[in-house]
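Below is one structure; the comments refer to it alone.
Every protein chain except one is present and positioned as in the full complex.
And then chain A:
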Amino acid sequence: MTAILLTKNVHLSYGKKEALHGIDLDFDEHGITALIGPSGCGKSTFLRCLNRMNDLIPRTTVTGTFNFKGQDIYAPTTNLVELRKQIGMVFQQPNPFPFSVYENVTYGLRLTGHKDRQFLDEQVERSLKQAAVWDEVKDDLNKSALSFSGGQQQRICIARLLAVQPDIILLDEPTSALDPISSAQIETTLLALKNEYTIIIVTHNLQQASRIADKTAFMLNGNLVEFDLTSKMFTQPEQQDTSDYLNGKFG
């Protein structure tokens, strides 16, 4: 396995308050890595560093090394638009644009100048199929994306991301606003995608992490406590904190 994204000594502060106290995490190409930990441990914050979404929050300072395919994510010359095309993100609340399904999925492509109708049609079908929502929306591509259920909206958001063919997909608790059936569908989708994409998922749901993640990182109070193969961490955790958290003693 080769690492596609390497981070070293990541510190992040909001104003004077430090939220991440030096995180080192390497992400292998293809496969699913889960970030788990109790609320406020900094897992979402760390995730949002990876495509610089924290830039949007005023008075945030990030230090450390972020190496994505040999390129420094935080270099002054980084083209944010290009970066976020390569490292896309799915959020906790499904947030499709208030347009039709077709326009949602083709939005990123049309921005980069793709106009050929046939090419767009193919990409819409490919992305929606990959996101496992094609069968449910294929007859209603011109309907507003907002008219579908939460789970369908979330998968449309995943399809919207897949259309621009990113290398890495970041997911910030993508199923916490969804019912169990929709969550299961999203998990199936992610498992099908992991052979082609690098997936990093923040989740509250330990079972979810154990079901789908190849590797899991456990964070606590802005520190990385343990990072290992999921199968190993869930059976033989090395740290007492990890064991306590996995056994439901806190969190």
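As a working rule, contacts are C-beta pairs under 8 Å (C-beta built on N, C-alpha and C of every residue); 3 or more make two chains touch, one makes a residue touch a chain; residues count from 1.
Just so we're on the same page, contacts and distances are computed from a predicted model.
Missing from the rendering is one chain, named in UniProt as "Phosphate transport system permease protein PstA" (options: "RagB/SusD family nutrient uptake outer membrane protein", "Phosphate transport system permease protein PstA", "Glutamyl-tRNA(Gln) amidotransferase subunit A" or "TonB-dependent receptor"). Among A:Tyr14, A:Tyr74 or A:Phe91, only A:Phe91 touches the chain that is left out of the view. When the missing chain is restored to the complex, the residue among A:Leu111, A:Leu191 or A:Leu229 that touches it is A:Leu111.
Considering A:Thr7, A:Ser100, A:Gln152 or A:Ser183, the position touching the chain not shown turns out to be A:Ser100 (whole complex). Summary of contacts with the chain left out: across A:Ser144, A:Ser176 or A:Ser243, the touching residue is A:Ser144. In the full complex, chain A contacts the hidden chain through residues 51, 53, 56, 58, 81-85, 88-89, 91, 93, 95-103, 107-108, 111, 142-147, 157, 160-161, 164.
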